[in-house]
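A quick write-up on the structure given underneath.
Heads up, one of the protein chains got dropped from this complex, but the rest are sitting where they should.
Every chain is named by a letter (A and B) in the order it is written, and numbering of its residues begins at 1.
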Amino acid sequence: MSGDDLRMTGAAQRGPALAIVVDGVPVTAYGGESIAAALMAAGQPVMRWTAHAGQPRGYFCGMGVCQDCLVTVDDHPNVRACMTPVREGLRVATQQGLGDLGVSR
Amino acid sequence: MQTVKLESSDVVVIGGGVIGCAIAYHLAGAGKRVTVVERRGVGQEASGANVGLVTLFSGHSLEEPDPGPVYELTRASADAYATLGDEVGVDIEYERCGGVVFAETEDRLASIRRAYEGYQRHGVPVSWLDAPAVRECEPAFSSDRVLGGVFCPLNGQINPLMLCRAYALGARRRGARFVLGVAVQEIYHANGRVSAVRTSDGAIRCEHVVNAAGAWAAEVGAMVGIDLPVVPARGQIILTEPVPRFIRHVVSGAEPSARQTRRGNVIIGSTVENAGFDKRVTTDTIAEFAAGVLPHFPRLRGLNVIRSWAGLRPATPDHKPIIELADDPEGFCLAVGHSRRGICYAGGTGQLVTDLIAGGARSLSPEAFRLSRFAGASGRWNAQPIASAPADRRESTLMEDAE
Partner (left out) sequence: MSGVPGSDECVVVGGGPAGLAAARTAARHGVHVTLVDENAELGGQYYRQMPAGFSAAPGSALGRETIEGRRLIEEVRGADVELRLETVAWGIFDERTVAVATREASSLISARTLVLAPGAIDRPVPFPGWTTPGVLTAGGAQNLMKAYGVLPGRRVIIAGSGPLLFVVAHYLLQGGAKVVAICEASPMRQLWRYAPRMLPHLDFVQQGYRYRQEIKDAGVPFLTGHVIRRALGATQVTGAVISRCDDDWSPIEGTEESFDVDAIVVGYGFVSSVELARLAGCQHAWDADLGGWTAVRNRDLESTVPGVFIAGDGAGVAGSAVALEEGHLAGLAVAGRAGRLTGRAYSREISRARGRLLHLAGFRRVMDQLFRFGPGIYTLADGETTLCRCEEVPVMDALQATREGAVEVNEVKAWTRIGMGRCQGRMCGPALAHLIARATGHSVADAGVFTPRPPVKPVALEALAREGA
């Protein structure tokens, strides 16, 4: 462990290193990680701010059930960070409230 | 000898849905002692399963192009809702956001035009929209085939669950009692007059009984020998996750339609089906709704469906309610058959029933809501009397046991 990286060194051989962009800032991640794992490893546990009371939320159940780790990914809101793998250049934004309606696909 | 719990009240209202609760609220406000008997909980049936619309001009207007009793009933309800929330201290989320009623066929356009002219003559604020104006009025709505429509600023939406809550809370504060989780088993009506109601938890002596039993109205009517033409008409709805507000108005004109709640969820629905008392949601409907709503509301693309439900509307043959104080048995009042517009009529029904029972000045005319309109030219009040259980003997036993 060095600096802010919460990855357990020596625990695993990870996939190739890549960079995702979180709120405009590049963050190191490894191929195969979920967005949540990458954010937690980077010491960034706040993933969204709630709509009603503006409260911070993040990774809680880790299995896609609690719906609290919602982030906006490449302009699509309400993406579960714990269920979504990282990709080179993925743009992640801490979600504010309900997010924007997003791009119509 | 078994002792039976015996209480007394001025009025027993059978049914704790929005109609029963609104009636209790108004009756209690007129000084009556009211007991609402509900076998489940408040607002747990159709009252809590609908889209939540309060529309002054809508599809129903096409059947009554000169606004009449149905319009007045809705107007009275809408006006009541405007202040109810503050009166009781419950946020019923009533929003007069305005409504667009559109047509995609010439026939429908003509019908809307007729109604528009009738409503305009009557002084109801309605504006005509050509096709481009429809789209401009409601940017969330999309249609290549829209021909035109009407905008009515009085149309709005409400949270029907909270509406029930407000009426129930208000009624209780005014002294009404709610007996929940208890079923009505018998209505005593010896000598042509109601006198008591027997429930699974004892009996209640009363002078009036109101049938507000929704889709189960016929069952209750049969207890006093009245055959009611009210049958369940299932309505299914699906619901999306909450998103920022993008649908401005209530949009009517095609099913399924979509309307957005204050929280941001989008309600998509509804069906009108004959499914008996089956409240299950079907896969066919879910697929039809999803496929049917996307062309009209393309921004729904990308949203998740998180819930669905179904309710049983109490449907009459002409979709209009039956609100009437009976001659036989005396003291028995009907407040049934609100069909697709229970939320639109609840406030007005509460007022009308109170006028009928408490003898107040009539603000609304009950003529159009008589049961006899279904009986044909004979004008008989009972379409088909059903023999009821002999009440006298049991009732006197009850009185003997009373403390």
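The rule is short, and it goes like this: a contact is a pair of C-beta atoms (placed from the backbone, for glycine too) under 8 Å apart; a residue touches a chain by one contact, two chains touch by 3 or more.
Keep in mind the model is a prediction, meaning the values are calculated, not measured.
Novice: Hey, which of B:Thr240, B:Ser257 or B:Gln351 is the one touching the hidden chain?
Specialist: The single option touching the absent chain is B:Thr240.
Novice: Going by the contact rule already stated, which one of B:Gly15, B:Gly29, B:Gly43 or B:Gly342 would touch the omitted chain in the full complex?
Specialist: B:Gly43
Novice: Among B:Leu147, B:Leu294 or B:Ala368, which one touches the chain that has been omitted from the display?
Specialist: Hidden-chain contact among the options goes to B:Leu294.
Novice: One chain is left out of this view; which of A:Val22, A:Ala41, A:Val71 or A:Leu101 touches it in the full complex?
Specialist: A:Ala41
Novice: Residue-wise, where is chain A in contact with the chain that is not depicted?
Specialist: Residues in contact with the chain left out: 1, 6-16, 30-34, 36-37, 40-41, 45-47, 50-53, 55-68, 78, 82-83, 85, 105.
Novice: Considering the entire assembly, which residues of chain B contact the chain that has been omitted?
Specialist: 41-44, 48, 161-162, 164-165, 168-169, 172, 178, 180-181, 240-241, 263, 265, 281-284, 286-287, 289-291, 293-294, 300-309
Methods note: only the chains that are shown with their structure count from here on.
Novice: Rounded to a whole Å, what is the gap between the Cα centroids of chain A and chain B?
Specialist: Computed value for the inter-centroid distance: 46 Å.
Novice: Which residues of chain A touch chain B in their complex?
Specialist: Interface residues on chain A, with respect to chain B: 51, 76-78, 97-105.
Novice: For the complex, give me every residue of chain B touching chain A.
Specialist: Residue list for chain B touching chain A: 241-244, 246, 264, 298-299, 301-302, 304.
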